[in-house]
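Following this message is one structure expressed as structure tokens.
Note that this complex is displayed minus one protein chain, with the remaining chains in position.
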Amino acid sequence: MFSHDRKRRPLGVALTALAMGAALVLTGCSAGNGGDGGGDEGGDGDNLAITFLPKNLGNPYFDTSNAGGEEAIEEFGGTFAEVGPSEASPTSQVSFIQTAAQQGVGGLVVSANDPEAICDALNEARDAGVKVVTFDSDTNPDCRDLFINQATAEGIAKSQVDLIAEQIGDAGQIAILSASANATNQNAWIELMEEDLAANHPNIELVETVYGDDDDQTSFDKTAALLQTYPELKGIISPTTVGIAAAARYLSTSEYKGKVALTGLGTPNQMREYVEDGTVTSFALWNPADLGYLAAYATKALIEGDITGEEGDSFDAGKLGEYEVGADGVVLLGDPFVFDADNIGDFDF
Amino acid sequence: MTATVRPPTAHPVTRAAGRVFKARETGILIALILVILVATVRNPSFLFSSDGFRDLLLTPSLLMLVAVGQAIVIITRNVDLSVGSILGLTAYLTGRLFIDVPGIPLIVVFLAGMGFGAILGLINGALVAFAKVPALVITLGTLYIYRGINVAWTGSDRINASDLPADFRGLGTGQLLGIPILTIIAAIVLVVAAWYLRNLRSGREFYAIGSDPAAAHLYGLRVTRRILTAFIVSGVLSGLAGVLYAARYGTVSSGAGTGWELQAIGAAVIGGVAISGGVGSVWGAAIGAYLLLTINRALPILGIEDFWQRAVVGALIIGAIVLDRLLALRQSRKLLEAREDAQ
Partner (left out) sequence: MTATASQTRAVRTYKAHSQPLWRRLLLTRETSVIALLVIVIAVALAVVPNFDSPLTVTYLLRDVAPILLIALPMTLIIITEEIDLSVASIVGLTSVMTGILTEAGWPFAAAGVTAILVGMVAGAINGFLITVVGLPSLAVTIGTLALFRGIAVGLLGTKAVTEFPEYWTDLAKDNIPGTPIPGIMVPFIVLAIAFGVLLHFTPFGRSLYAIGLNKEAAAFSGVDVGRTKFLLFLMSGTVSGFAGVYFTLLYSNARGDNATGMELSVIAAVLLGGVSIFGGRGALIGVIAGVLLIGTLGSALRLAGVTSDIINVITGVLLVLSVVSASFLAWLRRKRISAIGKKKGRSATSVDAP
């Protein structure tokens, strides 16, 4: 039962090729009109449409930082948008960057899953006039205008090593439960942690680093596997809020609760239950809302031309005051903060 | 003129013992025990610590539920690719019910999850049975649709462990006489399904439909109804697995259950359920599920990075189907020889 005839097929092919070609030509023809929709600076009103692109959606840490960014944007009268992939993989952010470039937004605030993979897409966005600011997890400095760092990497690494050393008596085996294997920020901190351990804590042995991919189920199962494989394990550091929450949940129902110390970077709301039942003694973080807030103000300053990302530039960041750009286009938020049973009730994020 | 071939007579006990030994299920059960033995020798806490024993029984029981449902569908010569999405949807529904309806009784949540899974399975089954479209395509489409609905409904939220009532979460970790509750639930389902497929006529009809759908139709079997039932059962079991997933992991994001359909099909195929239908049992699928996930946990203990787990699964699946094919060829050759000898 053939419903196509070979003699007529080429005619059909020609017609459809013509139709598709016409469609594409129409697309190209109106290119002149549609191209300069956004990204103008100066003149009558800057484009203060800012899009936040975290590592992934559905992550409470980024929900808080996005909320901080939204608050800042509302203060200075811009438009806020948040987009993101559902899983934290290096290439999943690319299509969102491309869409932002096509939409001609004024600024894009990104936390990168990988330092290199989104570089080309970011540069194309910058060519289209979008200001690119990274926060929380950086990319290669060549692809972005500014990086808002929550604290110095050394400070973050040292605070976690100090916490675990204190909790296990400065001797024993520890492991690290990280996020995804490419994440710039985690890898930077882990490297510094290893240096700190080698230099200052010779009796602590780091047996393994496992990756939970910022996915709850994976982090949960990886914690279980760690405890199984290393019966002598004394402590776990998890420098990611998803990882530490999942690890705490597993630990609190396991026989190792109280015997294996757990610390890292966590949000107070997720960790409160485990601090109260004794699974976790103390952990660190900063205020992600402040981070998002600062990032939004930095982007605004870039869009309006107040700063260009050079070292020494300074800009106004609303309620946080004046901030100055450091070397390599890095803006520092502050120092990490340690949460424990005494102060965890005071926070709500 | 024509001689009839008599089946070989042997002592009933020998025959029964032979059947047990030659059964595929026995083979993979032995493989499972071997894996556990090797891992335990390397690291005794794999089996003997209370956490180890609990996790060994607990984690695969969710996959076992999904694999049992998948096996029933595969036996009818169909396939259900949407089970992972159904699991994710019902897991999120469970969380939402607990958040939006405070004080809701646990049994209502269970029934709601299973009912929702049944409806989703019914959609699959109706499209396959009435539109006569291959199940591969339909469930491929519903995999997209259900996952998309899940992500759209979840938005950027997630269900956190603190949103769920403590007694529900206790189900996920609690034990009865040393066996985790989730495993007991899954085992009960397994026994019921196995008994139904083996002992009830309507259960045997699944095998008939899978062996030769045209013959089953001509014979007067209600093919449409059985196919609908198979997909509904698969949906119900995936729904139940979704509710239990929420109990076990506590946190439900929009990606819950992604990839479970391939694990379930792999477990069924390794367990002896032939992809062309009509062969296999749910016991095999259950043991296959346990084997897959136990290998996953055993690899790090044996010093192999667990990145290689998927490769091991793939090799096992291919090995299983090659083995099936060789056995089928040998069987048909023996029958041909027996026929020629009799003449």
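Each chain carries a letter (A and B) given by its place in the written order, and its residues are counted from 1.
FYI, a contact is a pair of C-beta atoms (placed from the backbone, for glycine too) under 8 Å apart; a residue touches a chain by one contact, two chains touch by 3 or more.
Note that the coordinates shown come from a computational prediction; the quantities given were computed from them, not determined experimentally.
Touch with the chain omitted from the figure is made, among A:63, A:145, A:213 or A:290, by A:213. Here the missing chain is touched by one residue of A:95, A:314 or A:343, and it is A:95. Where subunit B meets the missing chain, the touching residues are 79, 127, 131-134, 136-138, 140-145, 147-152, 254, 262, 265-266, 269, 275-276, 305, 307-315, 317-318, 321-322, 325.
In the full complex, subunit A makes contact with the omitted chain through residues 2-6, 8-9, 11-13, 15-16, 19-20, 23-24, 26-28, 30-31, 33-35, 37, 81, 83, 85, 89-91, 94-95, 98-99, 101-104, 114-117, 119-120, 128, 180-182, 211, 213.
One rule holds in what follows: only the chains that are shown with their structure count from here on.
Within the complex, the subunit A residues that touch subunit B are 57-58, 60, 63, 82, 84, 86-87, 215-217, 220-221, 224-225, 227-229, 231, 245-246, 249, 253-256, 270, 273.
Chain contact summary for the complex, subunit B toward subunit A: residues 43, 45-46, 49-52, 55, 59, 151, 154-158, 160-162, 173, 249-251, 253-256, 297, 300-301, 306.
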